[in-house]
Structures are given as structure tokens and as C-alpha cells.
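Below is one structure, written out as C-alpha cells; comments come after it.
Left out: one protein chain. Kept in place: all the others.
Moving on, here comes chain A:
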Amino acid sequence: MNGGNSRKRKAPPQQPSPEPPKHLATTEEDDFDEDFYLQDDLMDEDSQILRDIDERSAKLARLSKWARPELSQSYKSQSQSIVFQQLEIDYVIGECHKEFLSNRSGSAAIIRIFGVTREGHSVCCNVHGFEPYFYISCPSGMGPDDISHFHQILEARMREANRNTKVPQFVRRIQLVQKRSIMYYQQQSSHPFLKIVVALPSMVATCRGILDRGIQIDGLGTKSFMTYESNVLFALRFMIDCNIVGGNWIEVPVGKYRATGKNLSSCQLEFDCLYSDLISHDPEGEFSKMAPFRILSFDIECAGRKGLFPEPTHDPVIQVANLVTVQGEDKPLVQNVMTLKSCAPIVGVDVMSFDSEKEVLLAWRDLIREVDPDIIIGYNICNFDLPYLIQRATALGIAEFPILGRIRSSRVRVKDTTFSSRQYGIRESKEVAIEGRLQFDLLQAMQRDYKLSSYSLNSVSAHFLGEQKEDVHHSIISDLQNGNAETRRRLAVYCLKDAYLPQRLMDKLMFIYNYVEMARVTGVPISFLLSRGQSIKVLSQLLRKSKQKNLVIPNAKHAGSEQGTYEGATVLEARAGFYEKPIATLDFASLYPSIMMAYNLCYCTLVTPEDIRKLNIPPECVNKTPSGETFVKPELQKGILPEILEELITARKRAKADLKEAKDPLVKAVLDGRQLALKISANSVYGFTGASVGQLPCLEISSSVTSYGRQMIEHTKKLVEDKFTVVGGYEHNAEIIYGDTDSVMVQFGASTVEKAMKLGREAADFISGTFTKPIKLEFEKVYFPYLLISKKRYAGLYWTNPDKYDKMDTKGIETVRRDNCLLVKNLVNECLHKILIDRDVPGAVQFVKNTISDLLMNRLDLSLLVITKGLTKTGENYEVKAAHVELAERMRKRDAATAPNVGDRVPYVIVKAAKGAKAYEKSEDPIYVLENNIPIDPQYYLENQITKPILRIFEPILKNASRELLHGSHTRSISISTPSNSGIMKFAKKQLTCIGCKAVISGSNKTLCSHCKGREAELYCKTVANVSDFETLFGKLWTQCQECQGSLHQDVLCTSRDCPIFYRRKKAQKDMGEAKLQLDRWSF
């Protein structure tokens, strides 16, 4: 690598004015377009840098291996249509294309579509001619003259609001169109609307603001307007109007495109075309496949200072590991690691070592440019790795580093965003926009799609891949870096693993397929799926459907009447108990979507009571919902939501049918991802109508849905209990023991699973018949035995065929809660196993008693008692004193280097402390506890950890559960270890005691007292057997970790607090030393 030719450059030129309007939040309720300008003037100043890059890449022969396949002749001569799968759509502001749009001039929005062709060529398609617009309802009596007058007023107001923008005309044109609002049932098929076309996408929001606040019109006075579809992002607007869905294939026919004269992007194929010439292909057949995207998975390591989290202003980036794969191929294309200072070779990995940090960063930039990845993945890259690299480059003054996007001249910037959603909560994050490359942060995906006890890469990989990784504490990283080539190799292996695991997770969980399919089903760009909430997906579908139906969607914070909250789903009272007869479960198949379809619930079918009177709708044409709303029947007006749902459900059926017939595993993956996406989409429609801060909330719909749901559960309960009775000719009276949102649990009284299944099916068919189609009650499973604790908490064996149970199913029981110690989890699991599978209640009771006894006798492994909590902020910021925060403070006083930082997980155990000590004062570092023999507080564990979950399980089973389990002889024998460094022990004199009987011995005897002399052989065997057991354990645990870290000649450094071996091996090490000392006393 040539580091000498990069002269100091002056700071990057300022952003060309005008500054785009600043908007802080991109929350769900507000979507804004932010205009970015093509940075033409940057080109010349940057050409020097670009030439630099060219020189550099020429010197690096390996870069050529990374390049994309060569373009064929027909592409070069533009004699071939370009068909590509698009991944990213954004827009920039640039000059109107002279050739395509001869009649226009000035700035205009140019849509850029990035994608990949079937051959693996990267594509940047500049689409011209598409203009931002929105609607307002046309005030009655407005003629063509009035419209042009209105246009002038609006234009003047716009000019006032955007003084800096140099655009010849702000409001391009205003057209009168015939449309209808989606809200409320209307008899007329259309009303006049005004379509306002503006020059730039960001002006939609400005213009909306002006119209919202009101505008002075001659003859009409000040009037404010309700705007329609003014909150649709420009890129999405374009996709909807051109019928493009996320991740589909687009064709630009030959002759309809022109290669750009001056290539602004680094894509192989860059061309201009007109938006009306695009052909969007439905994801069917050949076009359902995936293009060979290049996926880069990477991870960086930084050398932090002791006790501090790495900061880009101080701490260098020392390693970057990369793994590039091509979608659909097994072997990685590139696997390398870039290190600062030398690094010993690693099998199968291209190790690139550099002398300066600048070269490391630039080498990575070159990799990005040459490999040209379409998707960049990693673990927590969006909030850590990418911002860090960019900020570090700024700190080092490397101006040429952040050219990572596909646009040659544009530098990547970091900005802070807040994302808030009802489902996912508020998350603060950093956003690094890399133009033309899709970012996919596995951490975000995990947090969205899975509920896990810990989201560390280690525990996520352990959960999904069954693979642990070495967890190097960040205080050690600098030491490894400052060591020799071998220690840096060690770090590189660790870093590579961090780059490799996200790719494995991605493959294993089929994220590519599932997300692309979700984008195709809902029609939003793939990047929206991670960066936005649920409602944009429904909104996209709604907009597409409305467009077909000539409807427009109001931009309203509240559609329909405003009301606060509404009643949610019903839960029938749970009759807690342990059921030893089969319990049949009757489920409504996708209840909420079916209700919406069955009763035609939609924005456009909702009628207000006045309208019923006014429009004179006969009562037989409306449905009155249990919550008191009225919706017209489909004969008068078919709802849009029911139609969308129907399509989703039919599409899912088709996808499932195709899935059965598909042979090709890649096709299968696509279809499976699709059916899943369809299912999720169908279920999120209801949530969209109920989201009070959403895009178009309509509580009339959502409260009607839940009220129907409640009614149906009650109805089912009544029917089952009326029909299945002894009087009705059945063997037993059926009983509903529990019902939740969309399912009811029935005890038919039958004694075998088979009989219960037969009755279950009969009941499901019978009851389904009484509902409006397509609401359907399905019989799915039998629980036998079934332990019902309370509502939303139960456990049982799950049967779908009468011969063998499928699995043990638990809900709401402490098996995964993360602030419980492992002991509770193991105990609960084991008890449930004994009760449900072995049907051995006394065995379970005995097990609980033994465990409690072990706890009190201090015989438990410490790792079982460790509780972990995340440290989210520093001590002062917590209002209430918490155990883990206090401990972190205390550890910082002991040794600032290894103390947990904000963001780390703090493991602790509760130890015995002075009487009256607060709970938070009793926390202690498990390692410290091990080293100093500090006694744990068994009472705390018994009362605060074990008691509740255990009683919950046993109360339905045993009469005096508490007395039976928590009191009794097994709780009376307690053993507490003596701390080795407490105050009193410093004054104690140590004396040898007889190994046999603990009598104090003195004089020449060092091992046994005179009474025990005769038992020498026995006692020796005992000691030696003890040593031998510890040796076995020590050997197994330490060699396991030695193997796991992948290097035999270096010490195990891993401090993974999530790994159960960690504490055990620490403990084994200590026990071993003690046992050995005992044994040494025998050497006489």
C-alpha cells in the first residue's frame, strides 16, 4: 500500500446552499422528504482525490480480484434492454434532463434506482420526469379561472416560505381531478379535487403547511384546506405510481435509455430514462428470483483506553474484518482482515497489514469501492461500526475516506435520528446514509423480529446457531494489539468471527428472502422495513389499492371521530388448575382479518349516524357492530381493507400451495418468506387502524374489530357449553376453562387425546357454521396434561396427533426472563418436565426440595446464581438505586479498567451483608465472590427468586404448596462459607485441623489426629478422589475454552458472562488449588 502519495487536502467544500430544511424526527406520524442536491461542483475539487484513488487501486493487484464481472458487448453498445432487481430507490435534485424533458428547465427531482442485473452488474438508473404532488379537495364552485388565481396566490406564498431556493416556479401546476376520499361511505362516485404539482419533493411539506394554516382567497376569505396524500414520501409515491414494489425486477427497454455522459456513480451501468418508460415486473416466475447481490459483512476493532468506551476522537481503529458473499453462492468471494501492524497468517483468510491507521481505513474504502457491495451487513454497524469509521476518519483528517457510497462525489455523513413506534418503542440511533447500498444491521433485525433474553452477538449466535464465540473484554484488546504478530492474529481471528457470524445468522434466519418478500408484498423499499415501523407497510398497500379505486387518503392525524382508547380483546377468566384430562384448543384462524372481511369494515364503508338518516340507507344494508358503529354491507360498497386482506390471504394460500410443489431450495426460500410476509401483513392491518399516532387511525374500525372478537369468544363459549352436555347426548359436560383473544380451551371430559380431538373437530365445524364467512373456528391442538396458572400463563404438552406429543408448550412462565438467575430457569424447566412429561408430581416436589436444600447448604454452582442486568446509564442518572448500578460503581473503585461501562451487562450475585442492608448493597461481582469466599445470601434467592415462580406452578397442584415446598426439614440445615477477607478474619489465628474429624491438631501431626490414624487409607482415598474429580472438571472446562478460542498456545482470555462455562472454570480453578493443598498435607 502506498501511503506516501496522499498529500494533505483542504477540508471538504461546504455543502452547497441552500441547506435542505432541517427536520429532526422521522417518527411514524411525520414523514418528510429531505432534498439532497447533486454535488456537481464537488467534482472538480475531488478529481484530485479520485485520481489518487485510481493510482492506489492500480497498485493493489488484489483489488482486481474483487471487481464485478466485465460488461458484455451488448451492454456496452446499449443494444440490450437492461433488466435488474432494484434494492434502493432514492432521489436527488439536479437539472432537468434536456433530452427527455425538453419543455422543462430548472431543478427537478431525479429518482435514482440502484440494483443488480442477473449477470451481477451494478446498475444506477436515473429516472426523470416524475414530479411530486398531492391533493386537496376542491372548494365547491371553483372554476378554471379561480384555479389559476389560486395557483398564483399559492405560488406567492411558497416563494415567501422558500426564499433561498432558486426555482423558476414552485407550484408547477394545479389540475382539477375527479376523486373520492377514502373516509366514510359516500353515494356519489367522485368529487372534484385539486392535484397540486410542486417543483421539489420537500415543497410538498411546505405547501401542506401553508394550506393547513389557511390561505387568503379573494371572495372566499381565509380558508384552510385538508390535504390528501401529502405525507407520502417521494420515493414511495414514485413506486406506487409506477407500480414498483420493493425488491422487484425492473426493465428498461433498449432505446429508451441513454448512458450518462459523465458518470456520477461507480455503478457499471449508469443511464438516464423517463419514468413512463420503466417496465415493472411482478415477482412471479423468473422474476421471483434473487439477483446475485454482493453482501459485505464486516466488523471493526478499536483499541480503547482502559476503563473507557472507545471514542473516535482518541482511539484508533486497529482491525477491520470483511466477508463478502454473493447471494446464492456458498463460498465467500472475499474473506480478509486489515490490520494495523503485522499479523501472523490465518488459514483461508487474506491478511493485509498496514503500518498506519490511515492506510487501514483507505484499504477498507478501496475494498468497498472495488467489491461494490449491494448490501452491507454486520452486528450493530449502524450505531457503532459505520459512524465510528467515519468519525475516526474525520478525526484523522482523511478527507478521501468517506466516499463509500455509489455516488463518486458524495461523502457519507452521520446524523442522529430517533425512531419511535408503538411496537418497538423509542430508539435513538445514528444514521449513516451510504448511497446506493442497503444497510442491514442484524442487531436491529433481531430486536425487531425476536424476543430474546440478551441481544449480544454471542448469545444470539448461541441461540440460533448453537455456536459460541470467544468474548474478549475490551480492556484486553489494546494489550493484544500492543503485543506481537501472534497476539494480533488472535485479535484478527476474533474480529473475523464477528464478521462471519452476522452472515451465518442472515443465512440461517433467511433474512434476505424474508425481507425482500416483505418488501414485495407490502410494496415499500427494503430499507423502510428496518428503519420504519409497521404502519408504512399498510399505508403503502392502502395507497396502491386506493389509486386503483380512484380514492385519495386524507392526511389526518385522526380519521373518523376522535376518541380516546377503546376496549381491547377479551380474556375469559382462567380456571386455574392442573388438568389431567385432554384440553382441546379451538382457534380462530386469523381472527381480526376475517372479522374485517366478514363485516366489511373499512374507512370507506363507515357511515356516521347522521349520514344514515341523510342518505336514507335502509337498515338491512348496514351492519351495526357490537361497539355501536355502522358499516355498510358489501353490496353497497366493498371495503378496501377487506379487499386488501382478501388478496393477502389468497396470495398466501397460493404461496403455500406453490411451496409444496417447489423443488429448488432457493425458490422454496422465496416462497416461504413470501407466505410469512403475507401473514404478518394481514395481521398488521388491524393494528394500523388502531395506532393512535399512526398515519390514518380509525378507532371505529379497530374497536369494532375487537368488539366482534369479544362477542365471538363469548358466543363460542356459550355454544360449546350448551351443545356438549350429557343432556345433549354426550358423555360429559364440556367446560370452557380459559379463553384468550382468539382461542378457547375446552375440557370435553374425554379421557383420551383421540376422543378429545374428535370432539374438538366436531365443535369447530359446528361453531364455524354459525359465523359469517370467512370467520372460521379451527381445531388445532390438544393439551394433555395442562397446567393453567392464571391468564396468559400456562404450560402443557402439545398434541397434534393422538400417538405422540409434539412438544412442551409454555407461555408466560419464567423460563426466559433475563433478570432471573439460571437456577430459576433450570428449576422451572425441570419441574415442568417432571410434572407434564414424566407425570411425576412427587418427583417434582422432591426436586424442588433438593434444590432448596442444595442452595441452603451452599452446594450449588455459582454460575446458577448469577443475575445479569444491562447498565444503561451511569449511577447518577438512575433515580432508584439498583443493585447492578451500585456494583458497577464499586467495581470502578476497585479497578477502573475492568469495571463495566454503560452498555455492558453487569453480572452479579447477592451476598450476605450486615443486617438491615439494602438489597442493592448486597450485590457483588461473581468473580470477586469466588476469589474471596464471600458467602452468598441463600435467603434472598429463596425468597426473591425461587418462591414466586415455584408457587405459581405448584399452587394449582398442591394444597399447601408453600408449606410443603418452602418449609420443612430440608430448609433447616444451612451452611455458610466463611469469608476470607472480612474484618473479623484478620484477627483470627489459623490452625490445622484433622482432615478426618476437624479436631485441632498440633505438634508433629500435620494431617490426622491420633484418633483418626487408623482411618488413614479411607481418608486419603477420599481426599484423592476429591482431587481427581476436580481435575477431571478442570481439564474438561479449560480445554473446552482453549479449543473454543481457536488457539492452543495462548491463554484463554474470554470473559463471556453469558457463557455458563466461564464461572464454572473460574470456580474449578480455585477449587483445584484448594483440593491440591489438602492433598499436599498427606505428603509425609
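One rule holds in what follows: a contact is a pair of C-beta atoms (placed from the backbone, for glycine too) under 8 Å apart; a residue touches a chain by one contact, two chains touch by 3 or more; residues count from 1.
Just so it is clear, contacts and distances are computed from a predicted model.
Missing from the rendering is one chain, named in UniProt as "DNA polymerase alpha/delta/epsilon subunit B domain-containing protein" (options: "DNA polymerase alpha/delta/epsilon subunit B domain-containing protein", "Putative tRNA(Adenine(34)) deaminase", "DnaJ heat shock protein family (Hsp40) member C2" or "p-loop containing nucleoside triphosphate hydrolase protein"). The hidden chain makes contact, of the residues A:V347, A:V727 or A:V1000, with A:V347. Of the candidate positions A:N550, A:T752, A:Q846 or A:S1028, contact with the unshown chain belongs to A:S1028.
Across A:Q152, A:N826 or A:T1039, the single residue that touches the chain missing here is A:T1039.
Think of the hidden chain as still there; on chain A it touches residues 62, 334-336, 345-351, 1015-1018, 1020-1022, 1024-1029, 1031-1032, 1035, 1038-1039, 1042-1043, 1047-1052, 1069-1070, 1072-1073, 1076-1077, 1079, 1082-1083.
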